[in-house]
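One chain of protein is taken out of this complex; the other chains stay put.
Right, subunit A next:
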Amino acid sequence: MTGSTIAPTTPAIRFTTHSSLRRRLVLSTLTGAPLHISRIRATSLKPGLTSYEFSLLRLLDSLTNGTFIEISLTGTTLLYKPGLITGNNGRALVHIIPENCPRGVTYFLEVLVLLAPFSKSAFSVTLKGGVITSATTEDYSVDTFRTAVLPVYAGFEITHGIEVRTLVRSSGPLGAGEVHFLHGHQVRLPKTLHLQNSGRVKRIRGVSYSTGVSAGNNARMIEAARGVLNRFIADVYVFSDVSKAQIVPTDYGKEGAVEKAAGNMKGRAGGKTKKTGVGFGISLVAETSLGTTYAADAFAGPAEAAEDVGKRAAVMLLEEIRVGGVVGRHGLMSVLVMMMMGVEGDVGRVVLGKEAIGEEFIAGARDLKKVFGGEVAVRDGESDLLVVSVVGRGVGNIGRKVA
């Protein structure tokens, strides 16, 4: 467990605070540049890394070889020296997410899908524990990930052997779902992307899911969403997915409950159980004639009517379509990172809507500059759109000499 073989003399890139920690970890793992992050929630009442950030570090460690992680006693400082992304070919990896994880499972899936193309061997990861497959306030649902984010990678010709199996659906705040992620398409370098036209929206698909509540909610959400969208396009289908709530011990998700049970998971909380992961939501994806996807997610808040959820999702989708661009906002960061990873010297271009470039984009571009050393150029394009061009750095897959 030493980083000496990777980059013995490279000084660590220094960052502060927990903001976009996940992205920084991914960029570091892809390039092999060590990270030093300090002042992680230093002034918070709960200082240091959160449970899901620890979990992410653990996941990264299990998928790489030679990763060195050092965390200070308080958890406010992190030194991360990435190893080679080896994947886990053939050997199924089960990763347990902490029960009280407030983030959706896409928090982890986004990392996996960015790392997997540059792995030495295929990825096969089963995520268990506190898995929330539905949308949360910060993350989109696993359906959006599968139907809208994965097609983004098709632009880089990363298409084969990718699967996201939603084995058990679960909603927040305390999830208990299960997702199996498979990625068998490893490349040497991703293709350079040139996307100028987004095309016109030709169809809208979606998934409405409800766990532990009446399936009628699905029908109501779908009808409300269709009511908004059918005026613009006739080809709207929203599929319905109904599943049961998960039965878990009463103390599920409580801090220290698992430790208290001391390995005896069967009779936890005195054998008393409760239902968890109850809720419903909808994921909508608009696909254009040229393969661009725009997505929107809505999850029911407390005592929110199903109609409102469906309508909210539909309006959000229309908003996304209005923003435009050849990449929806959900897949923007992935596209930028993949373009940076591309063939050295090749300039990739994508056209984005003006509103797609916000705080998140700028922060991402800054991180890219710090880690990769490359810049993201933005200039005015036709019809009120922006052309974003990225020069590939040719990092590619270290584990694969030949494509």
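Here, a residue touches a chain if its C-beta (ideal position, glycine included) is under 8 Å from a C-beta of that chain, and two chains touch if they have at least 3 such contacts; residues count from 1.
Here is the rule we go by: contacts and distances are computed from a predicted model.
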Protein name, per the UniProt record, of whichever chain is missing from view ("Protein FAF1", "GPI transamidase component PIG-T", "GINS complex subunit 2" or "Translation initiation factor eIF2B subunit epsilon"): "Protein FAF1"
Contact with the hidden chain (one of A:55, A:76, A:124 or A:166): A:166
Of A:101, A:132, A:195 or A:228, the one touching the omitted chain in the full complex: A:228
Sole contact to the chain not displayed, among A:147, A:192 or A:397: A:147
On subunit A, residues whose C-beta touches the chain left out of the figure: 146-147, 150-151, 154, 159, 162-166, 180, 203, 205, 207, 223-224, 226-228, 230-231, 237, 239, 241, 287, 291
